[in-house]
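With one protein chain removed, the remaining protein chains of the complex are shown where they sit.
For reference, chains read A and B in written order, and residue numbers begin at 1 within each chain.
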Amino acid sequence: MLTGNAAAAWGARVSDIDYVAAYPITPQSEIVELLSKWVASGELKAKFVEYESEHSMIAGAGAASLAGARAFTATSSQGLAYGFENLFAVSGWRAPMVMVNVSRGLGMPMTLQVDNTDVFSARDTGWLQLHAETCQEILDFIILAYRWGEDERILLPVIVNMDGFFLSFTREPVYIPSQEEVADFLPPYEPPHGIAFSPEELAYAPTIILGHSYSYFRYQMHLAALKAKEVFYEIAREFGERFGRYYGPIEKYMLDDADIAIVSMNSFTSILKGAVKRLREEGYRVGVLKINMFRPFPNEEVADALSGVEGVAVFDLNLSTGAGGIIYPELLRSIYHMESRPRVVLDFVGGLGGKELTYGEIRFMVRKVVEAMRGEAEPTPYPYLLFTEEDVQRLAADMEIAGKKWGGF
Amino acid sequence: MYRFRFHGRGGQGIKTASRIFGTAAFLEGFNAQDFPMYGPERRGAPVAAYVRISREPIVSRGYINNPDVVIVGDETLLFDPIADPLRGFGGGVLFVNTPSTPRIELDGHVVTLDITGLALEYIGRTSAISAGVGAVASKIAGFTKSNTLDAVAMELEEIGVPGELIDKNLKLAEVSYDSVPSFDLESLPSIERSDFVDMGVVQVRLDDGYIGVATIANLGNTAIRKTGNWRILKPIIDMDKCTGCKICFAYCPDVSIYMGDDGKAHINYDYCKGCLICSSVCPFKAITMVREVKTL
Partner (left out) sequence: MSRYRGVRDIPDEEYVAPGSALCAGCAAEIIARHMLKVLGRDTIMVNVPGCYAISTLFPYTAVKVPFVFGVFGGGAAVAQGIRDGLDILREKRGINNERVNYKVVVYVGDGAAYDIGFQSTSAAIHRGLDFYFVCYDNEAYGNTGFQLSGATPYASRTSTSEPVGDSIGNEYRKKDIFEIWRAHGAPYVATISVSHITDMLNKFEKAKEFRGPKLFVALSICPTGWGASEEETIRIARLAVETGMWPLKEAVYGEVRHTFIPRRLKPVEEYLKTQRRFRHLFKPVRREEEIRRIQEAVEEYWRRVRESEAGG
């Protein structure tokens, strides 16, 4: 039985990481606490450095990777934002490493609870992204991520995301492979352009004045990221053969005969999967499409998975203010060129700040899609916020205590 | 629309010259758009600026690849592969700041004037020739002298040039204005050509990581670039006075002084930027300076 945080630490440990760059932040701190203990006890042969900020931590981890060491770090929300410019530096160095993000909302107002807007804000930084639903996936994705990012065809860093609290502090059974087993799967890290390994000594990341060279190098990162999807199939197959757990860029759950798909990512997918059975009993032919890989975005897989579906409800545990959910437009890009694409695709923002996702809200999503499919409701590009009557009552109580004269809706 | 491209070296005031011209065009009733190649000013480094003027609203932006008029503020840039001032020039007017007559074969009109010499005469300095260069461009475009001088005063005031120095610059501008011909821009052949460059688009493929990562493997390769033509003044070592003390060698920022087999210091003029630190630190006053004479 491991928490998500412990699973992350174990994933790093069995990957035989060389370097841990750390900085505390709730709900992530447990990961680096465990790693520091193992480094101190000698159970993990690595160097552990606690930096003074995520800004330095990410730069330091990336630089260690550029030198030739397998680097690990972990952060969350504010920390990710504080180190943000260095995300671009590390990917621009083409320094593969793994960073676990324990997803949490970005203040202000401050929260400790989940809101995936933090990790999605990093979507344009050149980091690949894997998102975990279970504690087992966290551990497995970390191992896969090292093999993946370090592949000489890719050379990009990877974020492995888990939701704060819902995974980070949740215990469940996790199978831990031995370091020897993992070593057979994950060869030693020797980056071809690394400081210690490159055939020639190099000047890394020179400033580029003119657009043609800048375009070329940025686009190489894009092409490498696209290539990464193909490479993922290769290594995930080998991983499956060795460890018996198979992963793909997406996962389909009761989707084959479904008319309606709920699209989701991360830990709340479990809640949605759980609701599907009951929804089917109520007569809705519903399935779930879970997206594991956010960068590169699995366009073809998503389109293929939705090919027989008429209506789609996108569950977005995030909010791009002024637009809506962040998964929604990504998904629309995937399906736009389909010959017969789903007729209705609606966006639902829910679970923000760790707010409970109730069965009623899930049924609301499905009903809205059905109404739009039947022409009973206008389709809209704007999201619905999943906010219940009970939420209103609790908010009203809080408002009164806070001394704010709120009249309700 | 008429496109003017200005070339010069950091410190000469080429950006200001382009602004003088842009403002003069505005005063003439043109729509104008001026734009410097952005970059922190490096004294001596090649810089460029672009001005579009038109009687119609300007629907274009950015660098000018096909100039109607090229204004070269420093003759040494004329054949410089990095500055490449003649790129895209197709038969309009080329102006070169030079005391000599350039030996150059091209379609179009070539105009020269020794603005640097005039600057020395009227301002007492060879740098900061913006007023002269701006005035020359203004005259070539056929703008009035009063608008030109107003533009000079406005732009120099804008950058904080003190009053008495503006007066000297106005004198420089006036003499420069009077020394070059004006052209009927509509009669130039190049104005037929547009901003539009039509080239094929290629498919960029994924290269292997060692190639596709932004790095430089050729360390120290700036040596390919000759910075010797940055010089306005040239240091010359009097070998009779040089004792080989290595002081100039020690203080040269640009690794352009080497100790020869004769035990004396020698200057590598391919790279010497002409800062003249060597001359100022030589304890034996063995290094003198002369104005750089460039052959075209």
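Miscellaneous remarks
Criterion: contacts are C-beta pairs under 8 Å (C-beta built on N, C-alpha and C of every residue); 3 or more make two chains touch, one makes a residue touch a chain.
All values reported here derive from a predicted model rather than from experimental measurement.
Touched by the hidden chain within the whole complex are the displayed chains A, B.
Checked against the full complex, the one of A:203, A:323 or A:338 touching the unshown chain is A:203.
Here one chain is not drawn; of A:51, A:169 or A:364, the residue touching it is A:51.
Along chain A, the points of touch with the absent chain fall at residues 18-19, 21, 45-47, 49, 51-53, 55-57, 59-69, 71, 85-86, 89, 93, 188, 195-196, 201-209, 213.
Listed by residue number, the positions of chain B touching the unshown chain are 10-11, 40-45, 214, 216, 218-227, 230, 245-247, 249-256, 268, 270-271, 273-277, 279-281.
Here is the rule we use: only the chains that are shown with their structure count from here on.
Centre-to-centre, using mean CA coordinates, chain A is 52 Å away from chain B. Interface residues of chain B, counted against chain A in their complex, comprise 39, 204-210, 212-217, 219. Listing the residues of chain A that touch chain B in their complex gives 92-94, 152-155, 191-193, 198-206, 208-209, 213, 216-217, 219-220, 223-224, 226-227.
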